[in-house]
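Shown here: the complex without one of its protein chains, the others still in place.
And now, subunit A:
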Amino acid sequence: MRAVWRAARAAVRRRRLQTFVITLVTLFSTATIVIALALLDASSAPFDRAFDAQRGPHVVAVYSSVTPAVATDAEAVAGPFPQVELDVPGDGGPVWVTGPITLVGRAEPGGPVDRLDLFAGRWATGRDEAVINLDPPPAGMADDFTREIIGRTITVPGRPVLTIVGTAWSLSHTADVWVSPATMASLRPTGSQVLYRFTGGDRPVPPEGLLATRSYLTQKAEVAAGPGTILPFLIVFGLLGLITAVLIVANVVSGAVVSGFRHIGVLKALGFTPPQVVLVYLIMVTVPAFVGAVLGTVAGSLAAKPLLYNAFLGLGLDPQVTSRPWVPLTGLVGVPLLVVLTAVVPASRAHRLSAAEAISAGAAPKAGRGLRAQRALAGTRLPRVLSLGLGLPFARPGRTGLTLAALLLGVTTVTFAGGLAASVIRYTEAVDQADAVQVQVRPNPAAVGSTTSQRTDPQVEALLRGLPGTVHVTADLSMPVSAAGHVEPLNVDFLRGDADTLGYQDQLVEGRWRSAPGEVVASSAALHHLGLAVGDTLSLSYDGRHEPVTIVGKTMEGGLGDGDLFADWSLFTALAPGHRVVNNEVMYWIRVSGDPGAYLSAVRAADPGLSAWAAGSGLSNSFTLSVLAISVVFAGMIGIVAALSVFNTVLLNVRERRRDLGMLKSIGMTPRQVVAMTVTSMAVLGVVAGVAGIPAGIGAHRLILPMAGAAAEIDLPARMFHVWNPGGLALVVLAGVAIAVLGALLPARRAARLPIAEVLHNE
């Protein structure tokens, strides 16, 4: 055993570059595998994992009695918590807590069931303090949230004014607002909330005094749309990363063993038994592979954390969820195991060969491979150096095939990632109307400590139109309106002013924008829910009045607050002639020329009762960030791993062809020609991978994007798919070539510096 260990150590020391390459390849491959598995893990039952992390309630029950009966078969119970439903007027609080809300009295955010994620501020422990239920912000934006929300008030006529002291998130949405039990007493609770957690899902709860129940499955279905949007991307990137990494490890390791056949033959000739020789080579490749696997697992776990955070945020779930232990374990154990398996196959071949056969098998590639190709290339008009390079891959078809596969996956990933990023950016720009709207203005609600505007809605619009820099102004009043034959009211955005300039036309999937008073445009989600299509009619009603409308167009998404319909202001006037518009109900969308920052200052100076802010670029949206981050990381990682595969292939090819290279140099091939020949041998693979990878990447894009849209109940217009132009595609082909050339360059330069006399003498 000592002899085996000594021989293995000597082999590792002698082949320092190969050892380094194996370590590097397994490091990057393991990191890619760990990140890929982390994302695949995140995509498997994300709701269940986030639900279990928060110890979510399988049943939320509301009782009329203060002390309801106990469910003896429950795994855990929280409550009873006193609760009340209130209707917050439009000017009674921040937009997230207006309308009908549920308030629950809880002494703490923790407990045996429904552990809340308090992500800003503090818990409501004092009198008339409140914590509101909100989704966590994207990473790095918690401070903005705190500034924007903490300190605002909630005012309901006849009730104490509540001051917001914190924001928390409940996946199960057990309340809109939490207050202390003492505060709840003054709000005159009408029921008790009890949270039940069962083993194996929801069960019947004690019926005495039961007013209502909600199963966690309802929440799961509602939440599923969000994760569904991003899940397909996670799965595709995860699978691409996994397959590429496995392929490359197999290529590198098997190549390392095959290139050592001669050495194996020499060891056998010295007296090493076949099992000992196999063991030497397994040790030789496994030791650096294990080092690479450890480093790669650490690197991958660290890199996966921010990706998982954003992915879960994009899923609308608890971003604190981490990947399960099997993920890093697979990196630590799985990759070295993969290395052993891929080494065993060629090593067992050497095991069977006699010493002489192994020595000759370890010489240059079998004469006879690729002869036809070389012959054909020799007759072309190409510079001889290039035609020689083009013929090199045919000498080792297996190794070339694996390298080509790695490059193909690299190009496919780059194409898919590029298309996905372009589509997501295009979608976000369309949804956020970045070109059409730079400023949003809304009058402050009437609340203690808040400056309110005395202007009416038309006066606010007139003021804004009169400010320097104003190009377009659109007033947007969003309110729920009933529709005949449908249980749930529809959220309608009534638009006045320059509505046609808002850019919603960019979102049109079907039909056209409305041009007459009785016409509406619907979001794709709304049409799915209503079971309607473009061209259908609808009867809207409000406060006893009815108005028929025709759906003339379908957009990707709706307006404010996930609106269902876009309509003209005249429809609002027809439906609710007596409705007194409180100025805070109206949002103003403004397109400005010049500096939006200066415009904001001008608005505030003109009327301190108006809140104005710059419309977001959309890229801060957590979904967009998640997708872009994942796209960039995976395209980069897989590109690097593919380049390393090329690096290793060229290294092995140069080693096997040392004698040939020495001969070529001896008859006058310059160092630059050696580099050109070597790089050409891989560049051609890059071109093939580039050309073949484009349709594969585009195909994946065309397949996955509609799946994501369908999961989010968003229909996507054709322009979301047509994100490539000839120039862009040419860049992708170049990317394939670039990956191949970069991978080949260093070993090619090494080949150019081969000492001729030494090589010819030794070989």
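We take it that contacts are C-beta pairs under 8 Å (C-beta built on N, C-alpha and C of every residue); 3 or more make two chains touch, one makes a residue touch a chain; residues count from 1.
Everything below uses one rule, namely that contacts and distances are computed from a predicted model.
Comparing "Hydrogenase-4 component B / Formate hydrogenlyase subunit 3", "Acetyl-CoA C-acetyltransferase", "RNA polymerase subunit sigma-24" or "ABC transporter ATP-binding protein" against the UniProt entry of the hidden chain yields the protein name "ABC transporter ATP-binding protein". Residue-wise, the contact with the chain that is not shown comes from A:I667, picked out of A:M1, A:V487 or A:I667.
Across the entire complex, the residue among A:A31, A:L171, A:A245 or A:A395 in touch with the chain not shown is A:A395. Among A:R6, A:R122 or A:R384, only A:R384 touches the chain left out of the display. Against the chain not shown here, subunit A presents residues 364, 367-371, 374-375, 378-381, 384-385, 391, 395, 659-660, 662-673, 752-753, 755-757, 760-761.
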